[in-house]
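Shown next, in structure tokens, is the structure this report addresses.
A single protein chain has been removed from this complex, and every other one stays in its place.
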Amino acid sequence: MRKINVETGVGIFIIVGMLCLGYLSLKLGDVNLFGTEQYVLRAHFTNVSGLKEGAMVELAGVRIGKVSKIYLDDYEALVEMLLDPDVKLQEDAIASIRTQGIIGDKYIKIKTGGADEMIGKDGEIIETESAIELEELVSKYMFGKE
Amino acid sequence: MFDLLEKLGSYCLYHVNQIGRMGMFLFYALLSIIRPPYKIYPIIRQTYLIGTLSIFVIIFIGAFTGMVLALQGYHTLSKFGAEGLLGSAVALSLIRELGPVLAAIILTGRAGSAMCAEIGVMRNSEQIDALECMAIDPYKYIMAPKFAAGIISMPLLTAIFIVVGIAGGYAVGVGMLGANEGMYFSSMYNDVTFDDVYMGIMKSLCFGVLIIAICSAKGYFVHLIRGGGFGAEGVSKATTDAVVLSCVTILLFDFIITSVLL
Partner (left out) sequence: MSERPVIEINGLRKTFGAIEVLKGVDLSIMEGKTTVIVGGSGQGKSLIIKHILGLIRPDSGSVQVYGKEMSNIGKKDLKEIRMDFGVLFQNSALFDSMTVFDNIALPLRERTHMSEEEISDIVNDKIEMMDIVGSNEKYPAQLSGGMRKRVGLARALVLKPRIIFFDEPTTGLDVAKSSELYRIFFHTQQQLKYTAVIVSHDVPKIFKLADYVALLNNGVIQGCLPPEEFQLSDDPVIKEFVETTMGPLYSGEMEV
């Protein structure tokens, strides 16, 4: 058997390595190289406790995007989401922060609205429901106040 | 009493000296990559030695690492009823930690030791002196291709390691233990972010440079080893040192990089 020569070996190595690297960053790392330009929506929440950047955005249980940034804006949390371009949301869609399972991650659940107007690029989802904190619920139930 | 002090002092001086030498070595070597003339063929040759020839070990160890991760992870996660997270557990531990670190340690054993011995022998048989006398910069001629090849190879090897590991985890988790196939991948796609991949690749890049730097510097300075570094014994001593030091440094830097990037 003839030994594979150096150049071929290196070529194979680089191609295989690049494929793996590509798989990791494109598929797992969600890097968009191929023009499927996601668009940004914003939403104000009074409380986003537990929500992390990179969390999912779901509509009817289907993933449609992710949270790209969270920051403070006028004593409220402002969440930026990157959504898939083929998903359009109505003006009166509701964004709420929910939990997956009991210890699972927080994610944003979108409920569709009925309006005809759609939210455009860089728009804002007006109606939001904040994170429900377990301790608050418990204390409300136990002490009957606040 | 003074004898002891003197010994301590000379010990410290020797090691400080060595660190300084390695720092300068790394600096010159990296500088020599940037400086023209650029020659492609030596880099290809070194990439072959460092990268191509390591593929099989990487695949083998990557597969088994993924498999054992899935095995361990499945049993632990199933206690909490969270088998669904198996995919992301395997992928995240591979991408962030095990991939870069294990690939680096394999590379140290596979290519680093060989590199150290090769350069050590070149030094001992006056080949490096010969280069200098021909007014050929040994950094440019010997080190630059090795560093370039290391920088190219290390992230690619790590990526191969991770992907094979994920596949191995899939084989054991889904194939053997019966975890949900869809959940394995969807939890992986959901939980792994670009930052994780970025961190893994950054680590592997740093480790690549470190391994090459330590291993080739140990070989390059084989004649300066304390207690005489000439001959076969010197080279063997240098090689052992290089492998041990590389592994320790990899783990040390792993901690540092993780704490900086996290």
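Per-chain residue numbering starts at 1, and chain names A and B are given in the order in which the chains are listed.
Operating definition for what follows: contacts are C-beta pairs under 8 Å (C-beta built on N, C-alpha and C of every residue); 3 or more make two chains touch, one makes a residue touch a chain.
Source: prediction; values computed, not measured.
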Neighbouring shown chains of the undisplayed chain, as defined at the top: B
Sole residue of B:129, B:181 or B:233 that reaches the chain not shown, by the stated touch rule: B:129
Interface with the unshown chain - residue positions in chain B: 121-122, 125-127, 129-130, 132-136, 141
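In this section, only the chains that are shown with their structure count from here on.
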Cα-centroid distance, chain A relative to chain B, in whole angstrom: 34
Residues of chain A that touch chain B when the two form their complex: 6-7, 9-10, 12-14, 16-18, 20-21, 23-25, 27-31, 53-54, 56, 63, 101, 103
Chain A-facing residues of chain B, complex: 44-45, 47-48, 51-53, 55, 80, 82, 91, 95, 152-153, 155-157, 159-160, 162-163, 188-190, 192-198, 200-201
